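Okay, here's the structure, questions in a sec.
A single protein chain has been removed from this complex, and every other one stays in its place.
Let's turn to chain A:
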Amino acid sequence: MKITLTVNDEAYPLDVEPRRVLADVLREDCGLTGTHLGCEHGVCGACTVLVDGKAVRSCLMLAVQCDAKAVRTVEGLAGPDGEPHPLQRAFSAEYALQCGFCTPGFLMIAAGALDADPDQIAGLVESNICRCTGYEPIRRAITHATRGDD
């Protein structure tokens, strides 16, 4: 099936089977391997991306469902000059990652909620699984980035 994915403001005309999920198409067809796949069951959150501005599990959405929609992945966070996004700076400053596997998912769920009120951040952190940090540094990093501290 012919679709056009707009990923990080770039158009990708693709021919994909309906059975392929967004995460696989982003990684294999668009070559954007920043989006990670952990459980592939919608539980771990490593594959979280933004579709039309909303954080979703890209393992539980078909690529054909995203035809003509705007997808944003972790590769689209940094500025055009490679300047890290405030969230990326905050994750670095707070040691909010260790092995880094879950980090793209946490960054994208946070990116989808930068305007969220601070009370929601605990709920956001509960959405994804991290096996290294114990979550507290991640919660701190997102809190600082949403407050605009730098």
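Note that a contact is a pair of C-beta atoms (placed from the backbone, for glycine too) under 8 Å apart; a residue touches a chain by one contact, two chains touch by 3 or more; residues count from 1.
Criterion: contacts and distances are computed from a predicted model.
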Identity of the absent chain, which is to be given by its UniProt protein name, from "Acetolactate synthase small subunit", "Peptidase C39-like domain-containing protein", "Carbon-monoxide dehydrogenase medium subunit" or "Branched-chain amino acid ABC transporter permease": "Carbon-monoxide dehydrogenase medium subunit"
Which residue of A:Pro18, A:Pro84 or A:Gly100 touches the chain not shown here: A:Pro18
Touching residue (missing chain; options A:Val7, A:Leu26 or A:Val56): A:Val56
Residue of A:Leu77, A:Ala96, A:Ala111 or A:Leu124 in touch with the missing chain, whole complex considered: A:Leu124
In chain A, positions touching the absent partner: 1, 17-21, 24, 40-43, 45, 48, 54-57, 59-62, 64-65, 109, 113, 123-124, 126-128
